[in-house]
Structure formats: structure tokens, C-alpha cells
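Omission of a single protein chain aside, the complex is shown with its protein chains in their original locations.
Take a look at chain A:
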Amino acid sequence: MNPVIGYAAIAAVALASALIGFYGLRVSRTTSDFYVASRTVRPWWNASAIGGEYLSAASFLGIAGLILLQGSGGLWFPIGYTAGYLMLLLFVAAPLRRSGAYTIPDFTEARLESTWARRVTSTLVIVVGWFYIVPQLQGAALTVRITTGLPSWVGSVAVAVLVAVIVAAGGMRSITFVQAFQFWLKLTALAVPVVALLLIVGGGEPPAQLTPAEAFPPAAGPADLDVYRTVSLMVALLLGTLGLPHVLVRFYTNPDGVAARRTTVIVLALLSVFYLFPTAFGLLGRAFAPDLAASGEADALILLLPGRLVPGIWGELLTALVIAGAFGAFLSTSSGLVVSLAGVISQDLLGGSVRGFRIAAVVSSLIPLVVALSTESTGLAGSVGLVFAFTASTLCPMLILGIWWRGLTARGAIAGMLTGALLSGGAILGGPLLAAAVPVLRPFLEQPAAWTVPLAVLVTVLVSRADHRGIPRGADAFLTRLHVPERRVH
């Protein structure tokens, strides 16, 4: 592959993101008209921004790789990633917007009236964010290695440094515009190559390396699925979306709860459309590039397939588009995460100053970089799935019970979050070792959400019930605020 194309695509995306981030607001919203200036973000824009922030390396590269490796089993990931927004729509979006809280720790503190509950939540949010950034950096490492031939650490370092510099220099001022741009970039970068590839292979040239019957053996169909693993994965993906810090922050941009709900519906539609394309890539890969199906390499399928099937300059252009989209995915997700993490860190530890925010932004990009450099990717979709499992076992019970159960107390929430963190964290970190010793436990350790989430909920409820201090004094007033629809001025 021609490395110049890789360099050019990466540089173009990085430059475009930075320029829109720094100047987008100045160009698009300098006016002397108050009506224009106080137009709120339309649900369409905000939904695009949420999509841009949410679609990470796992969605862009990981899903196609997983389908190449596992066949139909990999299809559960796009389903779960999308359906998580259904849970968000049903249980969280509008009440959280009405709470007026900007971050999850703000919500916890306002709901439970406890600084300790806030500290535990902040710590978990930071841990979740950091571990979510790691796969983005690993995806960048893979992309740079495949497309330019440079050593893989270059990719991780480049993305981490870019994100740290852009965020610390105030380059996410018009974050909604940047992220919305990234969504449409990602969608285009997958949709155009997929349509082109389908047109080309529809003409019979080049011939498929595997016939459909070989590529999709009936034995590996849905009948073969392990019920426990599937259920557990679904629990993790459906509930994990609820606690992702960078996604929840975007709902604050909506003017009210109704707009928050409408935005979520549009996000569902946008994601449903988007996930058609990585899925199609995965299926094409199974038929036309089965040799890529090796662990760690499969994630590069989307980057390599256009060059293999389309010869000449058109193939190179398609590859450039795909590389640009992939880099958009790494940059947008990591910068969204770094912005919200830096907000939490600077508010809780550094007194909320501008300087504190910059320091926190640099720290939040460098720590995941160290982790990404010292570990090796074993599949992007899988590692993001584990972050979802951790979020689902820690932040999600607290959020849902905090919104829907007035009996939740600070001690109950802290106990539940710590239980969930210890169990799911232990299963993720210590799982491989324990599974080698006791093979029967393997599925339970590899997909822990189905037992850790109920346990965390149970502990939260029991400790809250046993808490002799009773529910927080302002709980009723706060819940009223969450659930009573806004009245408009007539």
C-alpha cells in the first residue's frame, strides 16, 4: 500500500477536526441577530454529535473484524451498541436532562447529598473513561502500522498527543459541530466504499475466495450460540451505554427533557443506519479475504479490503477515505472522553480553574497512552465490550435506581458501586488466570455482566434498606424535578 495516502488522509482529518474545533463557532455563529444567536442546538445536530462521539474504533474497525472472525456471533455487537440507546431513551435521557446536572458525579451529589458518593462516582467515571480511551489508541496503532508501515506505537502517541493538545488549547469550543462533522465523516467513509465494493463484486470480478456456503457455514449460525454469553454481552452493552460519561454530557446541550428524548430517537436511527456498513464489510471480508481472519489482524479488514478488491487509483482513494474515517473515530471518541474526564478531574481535584482543566486534559490523555503501549490489543470490539460490562456493573445501577427509586441512599449507592467495580474488575483482570485453573468458570469470567449487574443492584438495594440514616432529605423534591415535565412559557 502506498504510505503517502495514509499520511495524507490522517493529516487531513486531524487538521479538519482542529480547524472546526477552533474556528467553527467563530465562523458559524458570529452575528448581531439575537434570534440567530440564541437558537439552541437542534435535536438533529445534537444526535449527530452524539453519534460522532459514540462511534469509536470498536464500531468502525472492531465490528467488521469480529464478524470476519466469528461470523454471525459478531452481529450481537452492533445490536447491543445501538439498543443501549433504547435503554437510555426509556430510563435516563429526559430525567437526567431535567436534573440540571452536567456530569454523573454532579447528579450523584445532588441526588444523594453526599460528597463521598460523589468521590466514588468520579473515580469510577475516570477509570471507565481511561479504559475506554485505550482501545481507541490501540486502533490508531493498528491503523498507522497497516497503512504507513511505521511502528505501531507511533499511532497511539500521535492520537494521544493530538487530543491532549487540541483539548488543552481549548480546541473543543464548538464540540457539537466537531462531533457532528465526525459522525457524517465516519458514515461517508464506510458507506461509499461499501457501495463501491458491492457494485464491483456484483459484477463477478474478482471472484470470491470462498463460496457463501463455506463463508457462512450453517453450523456457525444462530443455533450455535452460547445462551449465557449472548445474554451477558447484551446486558453489558444495553446497560453500559447508560453510564458512558461522554455520551451523557451531550444531553445537557438539549434545552429540555423533551428535546433530550427526541435526540435519543434520532441517535437510534442514525446508529441503525451506520451499523449496516461495518456489518456489510465484515460479510464481504468473510467471502473475499478469509486469510485476514487472525486474532489482532482481523480489525484491519476495513482498511485492507478496498485496496484488495479495487485495483489502481480508485482503490487507493477508497482506502484513503476509510483511513480518514478511522482516524475520525479515534480522534472524536478520545477527545470527547478527554473533555468530559478533564472536566470531572479539574472540578473534583484541581478547583475548577482553566489551568486545572489543561493539566487534567494532558493527564487524561497520557495515562491511557501508557496502558495502551504496555498492553496488546486482542480485538477492539471485545475490549470495548469489557468496558461496557464494567460501566454496567458500577454506574448504571446507581443511575437507574437514583432516577427511579426514592429509597436509594448514599451508603447503598457506594456499596453497590464498589461491589460492581470489584466483581467486574476482578473478573476482567483476574479472569484469564482463574479460567485457566477452573475451565468451567470461563464464560462467567469472560462475560461477567449477567451476574455482576444483578449482584451490584442487590447490594445497592439491601444496603439502602438497612441504612438507618434513611433516604436523603431532599430526595422527594429532587425526584419531582426529574420526573415532572417542564412547563413552557406561553
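Keep in mind that, in the parts below, contacts are C-beta pairs under 8 Å (C-beta built on N, C-alpha and C of every residue); 3 or more make two chains touch, one makes a residue touch a chain; residues count from 1.
Simple rule for what comes next: contacts and distances are computed from a predicted model.
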item	value
From "RNA polymerase sigma factor", "Two-component system, LytT family, sensor kinase", "Amino acid ABC transporter permease" or "FecR domain-containing protein", the hidden chain's UniProt protein name	"Two-component system, LytT family, sensor kinase"
Touching the absent chain when the full complex is considered, from A:F357, A:F388 or A:F444	A:F357
Sole contact to the chain not displayed, among A:P3, A:G149 or A:G170	A:G170
Candidate in contact with the missing chain, chosen from A:G343, A:P368, A:G382 or A:G402	A:G343
Interface with the unshown chain - residue positions in chain A	25-26, 29-34, 36-41, 98-103, 106, 170, 172-176, 252-256, 339, 342-344, 346-347, 351-354, 357, 374-376, 378, 429-433, 469-470, 481, 486-490
